[in-house]
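Excluded from the complex is one protein chain; the other protein chains are retained at their positions.
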Amino acid sequence: MSRADKQSPTARPGSPGEVALGGGSAVEDPEREVGPAPRPPGGGWRAVFGYWFAVYKRIWRSTVISSFLAPLLYLAGMGYGLGALIDSGDRTAVPGVPYVAFVATGLVAAQAMMTASAETTYNVFGAIKWLHTYDAMLVTPLRVVDLVRGHLVYVLMRLTLVAGVFVGVALALRAMDSALALVAVPAAVLGGLAFATPIYAFSATIDSEQGFNVLQRFIIMPLFLFSGTFFPLTQLPVGLQVFGWVSPLTHTVALTRALGLGPDSALWLEPWRFAVHVAYLALWAGVGYLLAVRALRRRMVV
Amino acid sequence: MSLIRGTGLRKTFGDFVAVDGIDVEVAAGESFGFLGPNGAGKTSTMRMIGATSPVSGGQLRVFGMDPATHAPAIKARLGVVPQTDALDEELRVRENLLVYGRYFGLSREQVRARTGPLLEFAQLTEKTDAVVESLSGGMKRRLTIARALINEPSLLLLDEPTTGLDPQARHVLWDRLFRLKRDGVTLVLTTHYMDEAEQLCDRLVVMDRGRIVAEGSPRSLIAQHASREVLELRFDAADHAERVADVAGIAERVEVLADRLLLYVHDGDGALETVAARGVHPLSALVRRASLEDVFLRLTGRSLVE
Partner (left out) sequence: MATTSAAPSRRALPFPVALARPAALVERNLRAARHYWLTFVSGFFEPVFYLFAMGVGIGALVGSVEVDGREIPYAVFVAPAMMATSAMNGAVYDSTGNVFYKLKHSKLYRSVLSTPLRPWDIAAGEISWALLRGLIYSAAFLLVAAVAGFVPSWWALLAIPACTLIGLGFAAVGMAATTYMRSWNDMDYVQLAILPMFLFSATFYPLATYPPVLQWVVQATPLYHGVDLVRALTMGDLHAGLLVHVAYLAVFSAFGLWATTRRIGKLLLT
């Protein structure tokens, strides 16, 4: 991550905000980040976060459906409904694990991906092209990095909220059954950021919103289906399995499933495996962040 | 023959009265304007004439037909240039004309034959395959006008045709509209620019709060409701009303605005000499010809463009 800091021309080494976004420690207390270090003029990322948070406060009701209800419907429909069919037979996804627990621990990661994608596509494109929000921000002392960071901190908040609520409900329903499931929340958030930053870069690059249809249908939807959320990757042909392991979602699912099912399950991971998954996700998030800043700068500073 | 005839025409939205019983008549070949500030009821009137807004009261005939029962037949002979261009941004420039023509039931050959000359008329030939989004404001406006002409209408409705355009784009547009007029197209337009009304309209009505407050040619309206010239005086005063006494008796009428006094006089330079002779020294003075703006001020006590 320190390498990344140096490459980013406007990075401020020592700024905790930088570490929280580009690095890996997913949930930081935002209060702690107010330091005495000299700051450039302007409201910085906090002001940008403030903008998105104000928007969210106005529209949060309509996001309840896609953020909280939809994953629970999937849990009911796939986990319980389909689970009844699957668990009654002689086969199952993972021996000793009820199908609903298998789905719940996968869905939390998939939902993080969906949320990340929803928050960094039309919001970013619209702020650039339709509403000219970014134009308005850039005539103030705010810098391009502030725009990206503020937005990503907002995404971080949304991810925490979405994953937290889902895990809470899953625990209440006994679809997850381990205290470690709470740690699945930061794992899902990290997985979400691994999508949020590259998608942000994509949104800041494209000229037509047609790109989002392609992203949704050729990337997000297949990943949702083929990253081990609903059935183990091992059921796929080897070629597709390789494709599956490139997907950050597969790695997120590995983490959330291990944590959600607990140390006694067959899907628990050795420490080095945890480290590999986390590192892989951090790499996506970090590289994506650099690309996002670069893409937005190219787009806005002309 | 009158193309439009409205008597006691009213438009209400719930309790709100947008158009409050107006009488209008527009003859073929005429160029007719509705002048008034925002909210005067101009657009509501235009939409009733365009048969896209039901009449709330009174009677309206367009081409001798009732919009309530013959909307498609009326629309088939109308060209409509709405206030916002509302071009089809998912289509290219030429396609906008092709597709719009098909809405009128014109054959593909007919539409194709018309697009070339229309694009030329709108000075957009080089933009034939351009994305609509890439056009300038003036170009979009001209494309909207070209689109409205695809069915060769005998009556063209233009709602605020040059609002938001820069001066040069406005003059290009006015030139195009003159040509249409010369070719015998009846123009009906709304505007809150007096220069536009003076440029384009043979006859106009001044509207305010849903009513017609005056009617006539631009020149006759000025003659009737204003003096020949206007002397504008600016003083170093917080309230210009205090200075009215200084110019008493010089003008036929004095209007007090926030930042100046308007003196309605026959001879502006003469009046200015009289002011100076009294030992009154304004910060600045300007003599100009009276315009429709002055007519509007006289009739309503308010400025046209705020």
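What to note about this one:
In order of appearance the chains are A and B, and numbering begins at 1 in each one.
Keep this in mind: a contact is a pair of C-beta atoms (placed from the backbone, for glycine too) under 8 Å apart; a residue touches a chain by one contact, two chains touch by 3 or more.
Keep in mind that this is a model prediction, so the values were computed, not measured.
Shown chains touched by the missing chain in the whole complex: A, B.
Considering the whole complex, the residue from B:Pro153, B:Gly210 or B:Pro282 that touches the absent chain is B:Pro153.
Across A:Ala47, A:Leu82 or A:Leu138, the residue that sits in touch with the chain not pictured is A:Leu82. Set against the missing chain, the residues B:Gly21, B:Pro37, B:Gly57 or B:Pro82 yield one that touches it, B:Pro82. Counting over the whole complex, chain A has residues 59, 62-66, 69-70, 73-74, 76-78, 81-82, 84-86, 89-93, 99, 122, 210, 213-214, 217-218, 221-222, 225-226, 230-231, 235-236 touching the chain that is not drawn.
Although one chain is hidden here, its contacts on chain B can still be listed: residues 13, 28-29, 50, 52-54, 63, 70-73, 75-80, 82, 84, 86-92, 95, 98-100, 102-105, 117-118, 121, 149, 151-154, 156, 180, 183-186.
Rule of thumb we're sticking to: only the chains that are shown with their structure count from here on.
With centres set at the average Cα position, the gap from chain A to chain B is 54 Å.
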